[in-house]
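Take a look at the structure below.
One protein chain omitted, others in place.
Going in written order, the chains are labelled A and B, and every chain counts its residues from 1.
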Amino acid sequence: MTSYTYRKFKNKLFFWLSLGCVIIAVLPLLSILFEVVIKGAPQLSIQFITKPVGIMGQSAGGIGPAIQGTLILIGLTSLIGIPIGVISGIYLAEYGDNKYADSIRIINGVLTGVPSIVIGVTVFLAAVIFLRHFSPLAGGLALSIIAIPIIARTTEESLKLVPNSIREASLALGVHKWRTIISVDLPAAKSALITGILLAVARIAGETAPLIMTILGSQTFFEGFNQPMDALPLRIWRDAQLPYANFQAQAWGAALVLILIVLSLNIGVRIANRGRLVK
Amino acid sequence: MRPKLSGDLLFKILTTVLAASAAVILIVIAYTLFTGSLPVLKWSGLYFFTGTKWNAVRMLYGALPYMLGTLVTSAIALIIAVPISLGIAIFLADMAPSALRVPISYLVELLAAVPSVIFGLWGLFVMRFWVVKYIETPLSTYLGWFPAFSGTPFGLDVLNAGIILAIMIIPIVSSISREIIQAVPNSVKEGAYSIGATRWEVIRNWELNYGRSGIFGAVILGLGRAVGETMAVTMLIGNAVGPAAIPISLLKPGQTMASLIANDFAEATRGSIEYSAYIGVGLFLLLVTLSINVIAHFIVARSLKIKGGAVE
Partner (left out) sequence: MSLVSEKIEMDSNTHAEKVLNQQNSTLTNEKMKSIGLSAWFGTKQALRNINLSFRSNSVTAIIGPSGCGKSTLVRCLNRMHELVRNSKVSGQVLLDGRDIYAREVDPVMIRRRVGMVFQKPNPFPTMSIYDNVAAGLKLTGLKKGKNLDEIVMRSLKQATLWDEVKDDLDNPGTSISGGQQQRLCIARAIALQPEVILMDEPCSALDPIATAKIEELIVALKRDYTVVIVTHNMQQAARVSDFTAFLYIGELIEYGSTKDIFENPKVELTEKYLTGGFG
């Protein structure tokens, strides 16, 4: 056994080493935020946010269609993915004490591990071929597929936090189970439920891979459900690969807008939950 | 009194059916990918998994380079990320003053919230040059005779892809490792402290030891994430195809299964064998990530359960 001072030294050493690891991990985050702000902020203007993309070799234009596209996709996912995810979660929490529910839980866990590009390929094969067009619907479908397992799990967890005594109180009044779930359980679980949904939305807002072959991308604003559409992540990707500095700058501007959306959802959720029991 | 055909029954049916959507989704994914891959699997057979040429004109589809690309980039990511993640986990679980714990763990979580394409953008225009200047050029200058470091580094290569992957998987590996470490029963820790062990010794000899299998599970989960990650890798790996994509040198362009699909699937003629080849790569990618994730969850859940902590 080595001397005590040596052991104390090692103790100190590893303290600083582990702190060093934290710093190494945090530095990229800070750098990303810094660069996005520095390079993206100069791009922001009313023009930038509302105009469509320009022609290559000339003015880069704006990212109006991309912002619109992302909002439309969020809307579509909310229409499809959120209801299905929440209702699945309700099943798992309120009726899910059986083998069927257990296997659904496992499948949900498995689905969260499927790469989003694979989901994009699937929706491309299943829907775009079927519809014969690239389509915002296909994009919304792909994003919903990503969102559903996440929302199902967070919904189940938030309902499980509701104390059973509340359910019993309602049932003992002669309220039907379905009404109890809707009018008593869900309101009681509201904040955790909404947190889960918002975090899932933040997640899908930033997804690019599933959009490549479902909405394809576009220079113009939304033209219909059977036409390609643009979206922020796609715009960033495409602009970044162009050899023109003004388009690259546009990519940073778009990245700033996207990060603002994603981070404000994340941070907003955190602030709203401050003081409550967070997991 | 009324029979039971009621709101309750309808509601139960509705929720039960919608819960099955997960199964439907999984089946659709597996089915579409499988049927889409059949043409290339029939055409290339085993060559798909062992061959290295990828050429639409000559109808050769060997996906081995991309599988190796995924393997190598993920390995690099793990080599870099695991020690750092453990360091973070230890720091947050044991070493940090309690006032710092929440803000720091929050910052690490925020890293996970950044979209992949923004990582790629940053990697492409910021990190790349830094890595080229301070890591790749020295490696090439001094160790360029070694095959792994041959080639003139431009920054769009296997190493950079690996590094960005490492940064992206740190949040998940560190947060689960932290849970594992914190799940080590207090009695074990107290016993160790009572014989005069220092904080670091308790960590090294008891906590990491006790949590060994759980941490292994966390690493596997990180691996699963790295294998499936697409956009950031696509933007940094250089889009090599065929034998040029075999990842012999870290400083040369490469290709992973995921980046191949993102980069090149859109160009393929619909219905052709080439088209099916990309789907085949997607199928293989799916199988690999599924297996990794199932194994990882199994290990982590079992480890947490045995230790008496809450399952995640």
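Methods note: a contact is a pair of C-beta atoms (placed from the backbone, for glycine too) under 8 Å apart; a residue touches a chain by one contact, two chains touch by 3 or more.
All values derive from a computational prediction rather than experimental measurement.
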item: Full-complex contact with the absent chain, from A:18, A:78 or A:170; value: A:170
item: Contact footprint on chain A, counting only the chain that is left out; value: 97, 163, 165-166, 168-176, 179-180, 183-184, 187-188, 190
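Going forward, only the chains that are shown with their structure count from here on.
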item: Chain B partner contacts - residues on chain A that touch it in the complex; value: 7-8, 10-11, 13-15, 17-22, 24-26, 28-29, 31-32, 35-36, 39, 84, 87-88, 90-92, 94-96, 100-101, 103-104, 107-119, 121-122, 125-126, 129, 145, 148-149, 152, 176-179, 181, 202-203, 205-209, 212-213, 216, 233, 236-237, 240-241, 248, 251-252, 255, 258-259, 262-263, 266, 270
item: Contacting residues of chain B [partner chain A, same complex]; value: 6-8, 10-12, 14-16, 18-23, 25-26, 28-29, 32-33, 36, 83-88, 90-92, 95, 104, 106-108, 110-111, 113-122, 124-127, 167, 170, 174, 198-201, 203-204, 224, 227-231, 235, 258, 261-262, 265-266, 270, 278-279, 282, 285-286, 289-290, 292-294, 297
